[in-house]
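The other protein chains are all here in position, but one chain of the complex has been omitted.
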Amino acid sequence: MNAPLPSLSDRVSALPGCDKALVRVLFGASLLALALGVGFGWLTALGRAGVAVFEPQQAARLLTLHGVTVFFYWLYLAQTALLLVLAGAERNGGGLALRSLAWIGGALMLAGFAVSEIASITGTPLLYDGGPALGRDDPAAVGWFSLGYLLLGAGLAASSASAIATVITRRNGGAGGALSAVGFALFAWAGFLIVSAIAAVNAFLPSVLWALGRGAFPANQPTEWHILFHNLHYLPLMATVVVWYVLVQALTGVSSMHGARFSKIVFASYLLFVPPTSLYHMFLEPNLSETVRVVGSLLSLFVAVPTVMAFLIIVSSLEAHGRSRGASGRLGWVGALPWKNPVMAAIACAALNLGLGLTFAFVLIQEKLAPLFSDTFFVPGYFHFFAVGTVSLSFLAAMMVVLPALTGSAPWRPALLCRMPAVISLGLLIFGAAGIAAGYAGVPRRTFDISYGGGAPALWHTLMTAVGIGGTVFALGLTVLVLGVARSLLPGPKDSVVQQPVVSWGDTPLRSQVAAWTGPAGVVLVVVAMALFTIVAFDLMNALPLTVIGGGGHSH
Amino acid sequence: MKEDALLILLVFVVWAALALIYALVPSLGMPGYVRVWGAGAMLFLGLAGLLAVVRR
Partner (left out) sequence: MSENRHFTTRRGFITGMGFGAVGLYGVWAAYGAAPLPFGNHHETLHQGHGDAAGTLGHAGADHDAGSAMTPEAFRREHAAFVDRFKRPDGSVEPVAGQAVSHDTGHHDMNAHDMGHHDVDAHDMGYHDMDAHGAGHHDMNAHGAEDGHDMSGHAMSHTAHGADADQPVDLYLLAFMWGYNPDILRLRTGVRYRLRMMADDITHGASFQLGAASRIIRLRPDSVSDQIITFTKPGTVLIYCTVYCGAGHDQMQGKIIVTASEQGGQP
């Protein structure tokens, strides 16, 4: 194990000024992207609920802006900022290596942000996947839109290279010069981000070339897109788990009781499981072979292995330490956590939302159920549990620790922020339950006017109204949280007096034979829920007044 | 550094094997997998090498 480091906050405040400036810019840009994206998303939800009526073209533009802004720029800017600041903190005082590359990367990503937003506002709306078929008559729109993602990819690669260099040239290296568990996780995460950049080039360079008149029409773009897309939603989960690992240590002093090597194996397993599990996005593609479809479905069962293992490492270590300190009862150790700290509230809600997201993700990976759900509102219904409830809450939680350390400002109204994760989760629960039910009922995913001249079931409208209500609740909670977090970016009242509550369980020696059942019980609960909703889906499908042989299903 | 390098090397092996399968069985119809997982494999090979040679 490595020599104990000063606290995360201390290491972040010890970063050189120029590194602090860079990550402040990146955090600020990411929060801007989140705020904009939440706004676009909220309008989208109102449109879907029928409360606001948009011209078809404007509705598609809103959807495009929402997806591009949150899915690409919020998630990638936040990841880059967190990666760099944690890598810098890992180096303990040395600051970023290859600093100029990190700055160039940041500049490229911001340029990409601007290009993508402008292209989405002015061009033919292409949705966030930038499908060139929709812009066949508007090559300029396709070209600029795709260029935005290429710039983002180039920026990601450059920033990640700096993070990698930073982690491996860390001072105060541990025994044998091995990386710490967190250092290794940052290293693997940065490598994965570079792969994302490669996937972006693979998917979007042909579109740019076509727009320039230098290449054929990129008819394969939808297939190439799904490779990027798979990275895109796998990566933030890995980042989330790394963030939990770091934050739990900061909140409680507890690091894994299972040793650094085991954590490293789990982080490495993210990378091992990515490529084999990527096929389920293709299930509805008519030209996917049956063999690939079947094997893809089987392999997808393994998609959550690293996440569940990382969750269990963290929770069992916490529970064992909490119980060793004398916490009793089934959940006594949970009650003893620092709940007055908004960071704690956020990561706890993130863990619950992860369970909900996983439950429904595993209904969708069954290739025979894909024709029931793909391209319905089931998809946004469940993935907001991940994107908002798990990933965004975790990233914001990390920012609540990191930003005050960067700027020296006190956290803004922690008592208020402490409630926001629950508000957001409640909104998500309404949004997700109604959205998933709407998916089961067949509500199309990207259609604003779902009346079909009276041909659609009346239930569709009711469910989408509930989606609008849930969306409004979590958009409000998220806005308050974003503003509160962003407040710490600016210089403000000093945080010398009010230290956020933490506990220090790390020094407690572990009692022998101390059990940790909470995590495993949670996993069992989630698997039972997966089975239940899968059964509901099969029964629903088998009860339909139509029997079908042939045809595929796909999630996109 | 040794365990770190070995783990990343393992990533290279899995990615390279998958890229190879998709390259050798073109009927799977996923040339993009060959490019992305293949390039990724090369990246992780490089990163494993980096971990192996960096001394502090």
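A and B label the chains in the order they appear, each numbered from 1.
As a working rule, contacts are C-beta pairs under 8 Å (C-beta built on N, C-alpha and C of every residue); 3 or more make two chains touch, one makes a residue touch a chain.
Quick caveat: nothing in here was measured; it's all calculated off a predicted structure.
S.K.: Have a look at A:Cys18, A:Leu212 or A:Val294 and name the one touching the chain we're not showing.
M.R.: A:Val294
S.K.: Tell me which residue among A:Leu127, A:Val182, A:Ala351 or A:Val467 touches the hidden chain in the full complex.
M.R.: A:Leu127
S.K.: List the residues of subunit A that touch the chain left out of this view.
M.R.: Given the touch definition above, subunit A has residues 56-57, 60, 63, 127, 131, 133-134, 136, 222, 257-258, 262, 283-295, 297-298, 301-302, 304-306, 308-309, 312-313, 316, 320, 358, 362, 366-376, 440-442, 444-450, 452-453, 455-457, 512-517, 519-520, 523-524, 526-527, 530-531, 534-535, 538, 540-554 touching the missing chain.
Throughout what follows, only the chains that are shown with their structure count from here on.
S.K.: Using the touch definition up top, name the residues of subunit B that touch subunit A in the complex.
M.R.: Residues of subunit B touching subunit A: 1-4, 7-8, 10-11, 14-15, 18, 27-30, 32-33, 35-37, 39-40, 43-44, 47, 50-51, 54-56.
S.K.: Spell out the residues on subunit A that touch subunit B in their complex, using ranges where they run on.
M.R.: Residues 164, 168-171, 173, 176-179, 184, 187-188, 191, 194-195, 198-199, 202-203, 220, 223-224, 227, 261, 264-265, 268, 271-272, 275-276, 278, 287-289, 291-292 of subunit A touch subunit B in their complex.
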